[in-house]
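Shown here: the complex without one of its protein chains, the others still in place.
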Amino acid sequence: MMTTANDVSTKSNRKQGRWMSSRGVRRFVSHRLAITGLLMISAVALLCIVGPWLLPHGMLEINIIDRFKPPGTDDYVLGTDELGRDLAARLFMAGRVSLIVGVAAMILSTLIGTVIGLVAGYFGKVIGTVLMRFTDSVLCFPQIFLLLTLAAFLEPSALMITLIIAATSWMEIARIVSAEIRSLRERDFVTASRISGASHSWIMFRELLPNIVGPIIVAATLTVARAILTEAYVSFLGYGIQPPLPSWGNMLNNAQQYLDTAPWLALVPGVAITIAVTSFNFIGDGLRDALDARSDMP
Amino acid sequence: MTTVLTVEDLSIGFRSEGKVVTVVRGVNFKLEAGQTLALVGESGSGKSVTSLGIMGLLPPPPQSRTDGRIILHGDQDTDLLTLPEAGMRRVRGDRIAMIFQEPLTSLNPVHTVGAQIVEAIRSHRRMTRKAARARAIDLIEQVGIPDAAARLGSYPHELSGGMRQRIMIAIALALEPDILIADEPTTALDVTVQAQIIDLLRRLQADTGMAMLFITHDFGVVADVADRTIVMYAGEMVEEGSTDTVLGRPLMPYTRGLMSAVPKLQTAGLKQGELQTIDGFVPDPANLPTGCSFHPRCRHMREGLCDVPPVPLEDAGDRHMVRCKRWQDLAEASG
Partner (left out) sequence: MSDDTPLIQTIDIKQHFPLRAGLFGRASLSVKAVDGITIDIPRRSVLGLVGESGSGKSTFGRAVMGLDKPTSGTIKFDGMDLALASKDEMKGLRRRMQMVFQDPFSSLNPRMSVNETLGVPLRFHARDLSRAARRDRAAEMLERVGLPAAYVDRFPHEFSGGQRQRIGIARALMVHPDFIMADEVVSALDVSVQAQVLNLFASLQRDMQLTMLFITHDLAVVGHVSDYVAVMYLGRIVELAPTRDLFSSPQHPYTEALLSAAPTPEMRDRAKRIVLMGDIPSAVNPPSGCPFRTRCLYALDACAGEVPALREVWPGHKTACIRDDLTLASATAQRCTET
């Protein structure tokens, strides 16, 4: 039809993806902390996956003679614990457990939070009010209290602890999603979809959900950080992952009685937790800047 | 007539991805006391940027670049472009005031309108709270709001769109400015309310003798308010003259095109077929056509003439300026 001046300018970004615009990627890459976080967490994950195979000792291998070796003695890179087990091997195995629990809890809580938030935000009125009041009431309980109560009554296992963490950490995502949906559902394209004959679930999942992927990803990333931390302190209190299966949290629990004689027992898992948590927080911040920018959503 | 503001060769550019994109080029005009000058154009014509430039409300360099001179006449002439921010703050409100399209966003929702008017007065004038309050009531009455004293205690959201725009006008007039810049002040309003606001502005202008710079996209509004009119396209003035001449005998094909693209009340219901349109789009300011910037969309375009720079603003007589190389033969052709 017409010669278009805009054609020229838009051609360059024709190839860009749906929700992750190239601009978003560029913004993320230029976010130094986020990239540092990504590199750190990748390194940690890689070590946890391949580390145990590279070390000379297994995590359950007990060498009573080599008790309390400080880091760097013989072939114990990070030293040994009170039973002479290789701390590095235990740390990496514990990392697998902690990271898997963290990520799995995040996936679950994101799913729960997204669905509840989506339904609550979309339907508003009675259903929405009921769901959001329920969310608020769950939020009112101190999470640690809820966790410990649940953990005390239920058989502690990695699966159980994942479920418990997920069940106590979906609320924030639900609130974010419902707030986003509440403003989006007023847009004309939702009405247009209704007029086209679309069902509620189609509108929720096909029209609305893709528009809030950004905020969900950001919230989910931050949830991983919190889940790892939560797992750590529940396990630290002895209600989480049970020995001999190691997790960063129960390693700390174990370490507290030797704090003055063998401080590395506490330092090593402590540093690991800090690195993992801050990395995820950095990534979350970076993603927020990159994705949450409303600029590409008029 | 006294000239209160002279804009000379004003150019405004914005920095975008390392380059400066010029969005207003070589704008010249004079504002006379007691007169209204309309800047008309579609979105992207540069009309609003021009007004922000005069108010000194553009992002500071290096995000923007401004060339030319904006001379505010008074006891002594000052070039607003060289004035430091502190001086500019004194000019804003005191000498030049501005009202906007959406009064709700320019009013602070947590303060009463009375407090906001009093604040506007006291930030520029030494005056007791009581005196300022009396002046505020006076102003609210002047802008035609009944029960002025009671209205002082209202919050912006309690007022209708028309009332809010009246309050904005009251604030703008609080310091008796020499110049009022009105940026699409009636666009968000209903027709009957628009008529009220236009009436009000004309009455206030007659009372105070202020000059008005009226920015709009609507030729109908122009016909109602303006003494002189400037039509802008792609950052340039393309036609200027008295409103009667520009609307009654437009010479620039763009002005003509715009005017015939508007449906007319007179022919309503006659089903007179298609409206005349202007094909294509306003050009990207970073990528302007050479020569006349309207030539790719112009049905009278002549190759080798219209696409060759420069295309100066020519005088068609009686201070009627037009930027078109073919205005003479086009005027003859249309009688």
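Here the chain labels run A and B in written order, and each chain numbers its own residues starting at 1.
Operating definition for what follows: contacts are C-beta pairs under 8 Å (C-beta built on N, C-alpha and C of every residue); 3 or more make two chains touch, one makes a residue touch a chain.
This structure is a prediction, so every number in the text was calculated from the model and none was measured.
Only one residue from B:170, B:215, B:278 or B:306 touches the chain missing from this view: B:278.
Among B:33, B:115 or B:195, the one in contact with the hidden chain is B:195.
Within the complete assembly, B:162 is the residue of B:103, B:162, B:235 or B:296 that touches the hidden chain. Looking at B:14, B:29, B:100 or B:219, the residue that reaches the missing chain in the full complex is B:219.
Listed here are the chain A residues that touch the chain not shown: 1, 6, 10, 14, 18-19, 187-189, 191-198, 207, 210-211, 296-298. Not every partner is drawn; the one left out touches chain B at residues 42-43, 160-163, 190-196, 199, 217-224, 244, 247-248, 257-259, 261-270, 274-278, 281.
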